[in-house]
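Yeah, one chain of the complex is gone here, protein chain that is, but the others are all in their spots.
Going in written order, the chains are labelled A, B, C, D and E, and every chain counts its residues from 1.
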Amino acid sequence: MPPQKKKFLFVNRKAPYGTIHAHEALEAILTGAAFEQRISILFLDDGVFPLLKEQNSGDIGLKDFSPTYNALSLYGVENIYVDEESLIERGIASDELSIKVELKTTKEVCLIMEQQDVIFNF
Amino acid sequence: MPPQKKKFLFVNRKAPYGTIHAHEALEAILTGAAFEQRISILFLDDGVFPLLKEQNSGDIGLKDFSPTYNALSLYGVENIYVDEESLIERGIASDELSIKVELKTTKEVCLIMEQQDVIFNF
Amino acid sequence: MLHIINKSPTNSPALKQCLKRAQQGSSILLMEDAAYALISKTEASSQIKQHMNRVSFYVLEPDIKARGIGEKIISGIQRIGYNDFVKLACSQHPVQSWF
Amino acid sequence: MLHIINKSPTNSPALKQCLKRAQQGSSILLMEDAAYALISKTEASSQIKQHMNRVSFYVLEPDIKARGIGEKIISGIQRIGYNDFVKLACSQHPVQSWF
Amino acid sequence: MKFAIQINQSPYTHQSPDTAYQFTLAALKSGHEIYRIFFYHDGVLNGSGFTTPPQDERNVVARWSELAEEYGIDLVICIAAAQRRGIMDADEAERHGHAASNLAAGFRLSGLGQLIEAGIEADRLLVFGG
Partner (left out) sequence: MKFAIQINQSPYTHQSPDTAYQFTLAALKSGHEIYRIFFYHDGVLNGSGFTTPPQDERNVVARWSELAEEYGIDLVICIAAAQRRGIMDADEAERHGHAASNLAAGFRLSGLGQLIEAGIEADRLLVFGG
């Protein structure tokens, strides 16, 4: 009997470029997706910023890693959640995001967290 | 003719232990005091926390560097300023500080900054 | 579940962001610079008081002692050592660190 | 004098702490994640608007572009490149970095 | 209980590796298992073997090495993060033409899969610092 799959949640709470955390979180998520667990991703607080469209980091000399978010659905990630309140506080509309996501209320975000086996924090 | 002395301000804005910035700032200040410039120090925002009395960092395994603040006056530091509003916001009374300081209002803090030749940020 | 915060409440929004999401019955451990959040008569400690009837608060005593704030913190908080931290992590799950 | 901020307004109090201390006639440069403070209809940008009649605001255009927020920021801010940053540092003094 | 630990921040600059150490020590002494400690982001600097702090300060790096030797715990440094931060084992050093490795004793370099696998195998994952 194969071992039971675990529910993994990757929580992204950092803006891109200013620190590498969003970028390195994405590397961890793509690795995690290969392990055939039940993977969800939550973009929370400043973690919604990396999802903005039309990033162009050439002039600051950093690599634009935002196109890689498109790969998440191909990798079998089950759920991509975005905290709606985090978007509103930051003046972002959901159609300004580069990928398709599920918007969640604060209450729903709390429940999603509670239901996990493991939470990876970035 | 000896070169004119410069007005140096060291601005401390970080709590101790959680990060090393307050500790390494103090090392820089003590070095600076040996250069015979006109040295002032400003404790601002979370930078007031390192001045609290009776710190005892043995159980977290870090060195308690707070007694070193006592040396500042011996080193010829001209002014030791503390932003009064920063203390109030953090629930600290001025008699809870380990060294003698000059309390300054927000307006005075602004003027002190403006009057410097060089500001060192920590 | 267990929430962990290690940042000063006056230098990071981590405490507020955690309190907004912590469910009834969950536990919050304050450690490192987050210990400053417990100083009485501050905005942070009054926010914590508002959640004390639905969330259990813990703080690492070594961090309180290091920072010289042992006499200044609000009551109703469980002051624990590293061994109790381990027990807390055993009894709660999952764990979310807010930094 | 010149104030420099490089932290996100929703992840750091640096912007608020700077605005409280910036004198009439001083300049504030927003760079790196502080560029997010200029997004319209946010708490940060409305605070900035309240200070625009007494403080000059600048932002590094490369940071705006990197973050994809070029179309979203409030007006009245001088968007500059690294060469202008150098000129700004020449014309103002002293410099205080808020981080 | 089986713990996995993730450490994200550099030693000395941040207290979080110290807190992680105290937690790990307390867990081991209480008879729990530390399945793995995974060092990510600037946390990889916890395995920087050239670290030589002042004599009156704790040696964060040596302390991990001693713990690994005494309890046989698995200290894994993320190789991709290590390359960005200048930490090399002997193989990497040779490959890049350096005369020495600067990876401290008791640590090994490996991929992010080791973090995910620790999440699968352990009962709890605790993330320190960020």
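Here, contacts are C-beta pairs under 8 Å (C-beta built on N, C-alpha and C of every residue); 3 or more make two chains touch, one makes a residue touch a chain.
Quick caveat: nothing in here was measured; it's all calculated off a predicted structure.
Considering the complete complex, the chain that is not shown touches A, B, D, E. Only one of the listed residues, E:I5, E:A27 or E:L45, touches the absent chain: E:L45. Shown as candidates are B:P16, B:G32, B:G61 or B:G91; the residue that touches the absent chain is B:G32.
Within the entire complex, the positions of chain D that touch the omitted partner chain are 4, 6, 31-33, 60, 62, 81-83, 85-87, 89-90, 93-95, 97, 99.
Residues touching the missing chain, restricted to chain E, are 10-13, 41-42, 45, 48-54, 57, 61, 80, 83-88, 92-93, 96, 98-100, 102 (touch as defined at the top). Think of the hidden chain as still there; on chain A it touches residues 17-21, 60-63.
Note that in this section only the chains that are shown with their structure count from here on.
Minimum number of contact steps separating chain D from chain E: 2. More inter-chain C-beta contacts link the pair A-E than the other of A-E and B-E. The most distant chain from chain C is D, comparing centres defined as mean Cα coordinates. Using the mean of the Cα atoms as each chain's centre, the chain most removed from chain A is B.
Rounded to whole angstrom units, the spacing between the C-alpha centres of chain B and chain D is 26.
Listed for chain C are residues 6, 10-11, 13, 32-33, 62, 93-95, 97, 99, each touching two or more other chains. Touching of two or more other chains is recorded for residues 15, 19, 22, 125, 127, 130 of chain E.
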